[in-house]
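Take a look at the structure set out below.
With one protein chain removed, the remaining protein chains of the complex are shown where they sit.
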Amino acid sequence: MTVLPYLVAGWILLAGLYGLVTSRNLVQAVGCLAVAQSSTYVLLLAVGYRRDATAPVFSDLPTDAPVVDPVVQALALTDIVVGATVTALLLSLVIQLRKRHGTVDPEELTGLRG
Amino acid sequence: MDTADLLPLAVAVPLLGAAVVAVAGRWLPRPGRDALATACAAADVGCLALLWARTDPDGRAVSWLGGWRPRGGHGVGIVLVADRLGSGLALLAAVLVLAVLCYAWRYFDEPSGEHGGMFPGLLLLFQAGMCGFALTGDLFDAFVFFELMGAVAYALTGYRIEDPRPLQGALAFGLVNSAAAYLSLLGIGLLYARTGELGMAQIGAALDERAAAGHGRDALVVVAFVLVLAGPLVKAATAPFHFWLPDAHAVAPSPVCMLLSGVMVELGVYGVARIHRVVFAGAGGLPDAAVRDTLLAAGVLTALVGAVMCWQQRHLKRMLAFSTVGHVGLFLVGTALLTPAGLAGSAVYVAGHAGAKAALFGLTGVLLDRYGSVDEHGLHGRARELRLPGALFALGALALAGLPPFGTGLGKAVAEEAAGRELGWLPAVFVLVSALTGGAVLRAGLRVFGGVGSPPKEHPEVAATTGEGEEPEIRGPGRRLPAPMIAVPAALLAGCLAVGLAPGVGRALAAAAAAFTDRTGYLADTLGGTAPAATPAPDTDWTASGILLGLLSAALAAAFATAAVRRDPRRGTGALHRATVLPLRRLHSGLLGDYVAWLAVGLAALLVALVAQL
């Protein structure tokens, strides 16, 4: 079934968003954001996949060998680094929040409303 | 030097500056660090001003990075494209960063030693991110720079780590914005699958080719449109994606607020307009009418929500933040008209608003510095001694209300007139939103700086964010007010005035808006080919009706403000208020789960609205 990889990407996105909506723990919420983000890796790599082809590295391949799309791999790599660094920043916010507020439950953070 | 070389240079200068400041900041004393960072920001202002001056009013500067020019419309590289609207917005960001650095010279209790270069370094990175986002002509590159300005802004928002509220605001900001950015990336992935391109012009051209070959418009394009625009729409705080903004702007340090409200949010509107125009406005994209109606509805909703919520606030920074929501709604309305005149109005409005809003945040910083509070009720009459800041604050409030001859008034008048030609009742929205937001700020100014009326009584029927018990941003009680803290807001207000008074600014932005809407010209300049003559620039001079409507909204603002401060504090609230405003206030719950749910609801609504119109 050729739409399966795309459906998987959509499913992962919705799972991540569901987690963000229902989470009772901010560390978990940051994790859910990473889950939602991983849908982008799946989509990008699925878009670039090519049957019977290999990795786009020619150090031990003839230069006319069929390879999968290298561009999406580069994009996924950039995306991963972006995601990891943003996660680090968000987690440092959670650490300080835990120290100042004594909780990591987003439902208890009601300092800003109205 | 070639004009095209200025584009990457405008991004590289602040990046290099950030690295230098981060290293040198470990050893340099505070004045040395500030001088270094200010010099870097000034260099970037010079670079962008040169770029603005050297770009043709109706043309574009195009830079293929790495020298990867396309052959036959196809290439492998990234392109930076600057028309005057893009470079003008980057220039506005650079000027504000420079102003913020000057404002923060004596203001901020910055850590020193190994943390010394961090704050100015982050500001310079922020500038690089905004500049890259404004200048790029590539969708994936736009995502990267969107995340750069996002990530840096989350860190800057959470700067005051001793207080839990900034951390909470920064977290909501980060989670919602990054989630939206990943949705955009999914949309970019879909477009890549369809067209095999990443550049905006290339994708637009490829979609048009498909349409010319007889493939109809399909669901993929609609879904990709909604997903790609999710990021910029969230950044532009379009209702119902706006919840993060008041939380983040209310708690960020005042100098950072000046940047967030002054230019970052507006870059979201710019992103929406640019991506729609280049990628989706052709035959292979979406029909103009569907996009116009959908974005107009979103803009009006955003403007009204922002204005109503702004009037309800007592936390001064949160009030200013909601006023930003209201005004960004108006910018979106102007942009969504998809006409050069509407866009020109929005452009002038953005330039004027940046000056007024940044000045107001700066003056709120003065209050925080003196009294450790930004609460309208708690500060009642306490700031009578601050004559000059009080006068500037009132002027800023009137500028927000669109009083001629401020730049906000001119922008409002031009956008209003363009909107009135589309739908007769739209000018009423402009007047109401300007009057309510300006009136709220004026009310706060009268109470805080003038001590007018009696202190309001508390109405605990709805939980409100007060501005009391703030962690002060500086630790030096009893010192004199540093001069830059007054001089910078005064200069910013003067800038707002200049946008309205100097006829060159309006005309240049009108020509820039005409060039911006010229899609074939953009594709031809980027990918090669010829374009028909550009559309004529719309008129952006003051008109009698514009002046009258500006005076009307300013008068309404003054009337609202005086009525509010003279109101008997013992009177309760009316039934209408309880039926409409209180539920709206309760929606702003501060809960992360709600915000992400609203993100999903908003996307679904956009999809349904667009599909229904196809």
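For clarity, chains are labelled A and B in written order, and residue numbers in each chain start from 1.
The criterion applied here is as follows: contacts are C-beta pairs under 8 Å (C-beta built on N, C-alpha and C of every residue); 3 or more make two chains touch, one makes a residue touch a chain.
Here, contacts and distances are computed from a predicted model.
Taking the options "Sodium:proton antiporter", "Small RNA 2'-O-methyltransferase", "Iron ABC transporter permease" or "Alkylhydroperoxidase/carboxymuconolactone decarboxylase family protein" in turn, only "Sodium:proton antiporter" matches the UniProt protein name of the chain that is not displayed. The set of chain A residues touching the chain not shown comprises 2-7, 9-10, 13-14, 17-18, 21, 46-51, 55-59, 63, 66-75, 77-78, 81-82, 85-86, 88-89, 91-93, 95-96, 99, 102.
Residues touching the missing chain, restricted to chain B, are 2, 5, 8-9, 12, 15-16, 18-20, 22-23, 26, 63-68, 74-78, 111, 114-115, 117-119, 121-122, 125, 128-129, 132, 140-141, 144-145, 147-148, 151-152, 154-156, 158-159, 161-162, 190, 192-194, 196-198, 218-220, 222-224, 226, 586-587, 589, 593-594, 597-598, 600-601, 603-604, 607-608 (touch as defined at the top).
The criterion applied here is as follows: only the chains that are shown with their structure count from here on.
Chain centres here are Cα averages; for chain A and chain B they lie 27 Å apart.
Put simply, chain A touches chain B in their complex at residues 9, 13, 16-17, 20-23, 26, 29-30, 33, 36-37, 39-40, 43-44, 47, 71-72, 75, 78-79, 82-83, 85-86, 89-90, 93-94, 96-97, 100-101, 106-107, 109-114. Within the complex formed with chain A, the residues of chain B that make contact are 140, 144, 147, 150-151, 154-155, 158, 161-165, 167-172, 174-175, 178-179, 182-183, 185-186, 189-190, 192-193, 198, 246-247, 250-251, 312-313, 318, 462-465, 585-586, 588-593, 596-597, 599-600.
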